[in-house]
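With one protein chain removed, the remaining protein chains of the complex are shown where they sit.
Coming up: chain A.
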Amino acid sequence: MTKRVVITGLGVVSPNGADITQFRHALKNGVSGIQHDPQLEQLLFSCQIAGKPVIDTDRISQYFTELEIRNLESTGIVYGVIAGLDAWKDAGLKPAPDETPDWESGTVFGTGTSGIDKFRGAIYKLDNLQIRKLGSSIVAQTMASGVSALLAGKLGLGNQVTTNSSACATGTESVLMAYERIKSGQATIMLAGSTSDSGPYIWAGFDAMKVCTYKHNETPEKGSRPMSATASGFVPGSGAGALVLESLDSALARGAKIYAEILGGHLNSGGQRGEGTMTAPNPLAVQRCLSMALKSADIQASEVEVINGHLTATVKDTLEIQNWVTALGRSGKDFPYINSVKGMIGHCIAAAGSIECVASVLQLHEGFIFPNINCEDLHPTIEMLIDPERIPRTCLHKEFNILVKASFGFGDVNACLVLKKYNHG
């Protein structure tokens, strides 16, 4: 007998809002979190704009001990721990007591790479023959699972504690992995989420691949343009998103606030076969992932009301829309509403999926569809596929029941999640 799974807590550290209240406001009002980044300019990046959450030191000291702060050089861990603990609190949960772990609670908290600034510092010391001066904090901050390990320690989690990694699909994958664990009865509560470091050392590789825009260094807020005719590459971002997943039984038993139900989802890969490569998606795999997600959720394509896309503001946006059209068998005016958070915050790499899942849940729970900013000049190929009215440019206040969220990543990997509004009573 499988368990129904609901979402009972949310946390977010986003470039356009470093907590749920700010993020909700930014989403509804189309507030950009993209700014000029002097360090990127100094280091001769082609793209000198980025999305970086704003967190002051007072806030950090509420989440980390004095000792942890001393050598803390992993922005990803800072974002992940803040978002994760916020979600836990939002769910009305407390850390386990001192002596006993909470055997029924765990976490899947993903990242691409952890503590890249910490790593850089360590490498400089090492090359200067100062290995003995590294201290004890390197491993815990540079191991990929550093973020899930720290969260588990702070909360006393005694179930599965792991970090997943699947490039830009990481965040959505973490939610699905946590969902499966609860659905199969192996855990009662799982903290799902993902995080991504800020700064030149995490973003440089993308700049070097020429996948980031270099046309908006003077107009940062206009830089990230999903679905626009003038989209010219993504804007790098960073941050973290976190969601508390829980069995419906547990949520009802403790009278928790329920944001939404996870009906199902799917994870797959195009195997880098056909049109799929390390960096390009195999469209058949994407379409299959979307169709299989609907099948797993036991809903018809006609029931989908809102899509939160991956839509990065690259040449692949058109292909993504084509894939949705094909998978759902819907186009023109019949197409669901679709939006992309990336117009406001850029592409937060490993954190993108989880921040966007938080945005998806907020929309579903509160009955709004946030505006797509920077696509006033809709791409003509997209306009041929779906009616422009289905791509809201202003916030729509509208109750709806079914939202589908998808994320796609390097390595030709795909993740798709089906969410339903939860009606109490």
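Here is the rule we go by: contacts are C-beta pairs under 8 Å (C-beta built on N, C-alpha and C of every residue); 3 or more make two chains touch, one makes a residue touch a chain; residues count from 1.
We take it that contacts and distances are computed from a predicted model.
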I notice the complex is incomplete. Of the names "Acyl carrier protein", "Membrane spanning protein", "ABC-type antimicrobial peptide transport system, permease component" or "Manganese ABC transporter ATP-binding protein", which is the UniProt protein name for the chain that's not shown? "Acyl carrier protein"
Taking the full complex into account, find the residue in A:H25, A:R70, A:K210 or A:K295 that is in contact with the omitted chain. A:R70
Return the single residue from A:G135, A:G185 or A:G271 that touches the missing chain. A:G135
Chain A, residues in touch with the chain not shown (by the definition above): 66-67, 70, 132-133, 135-137
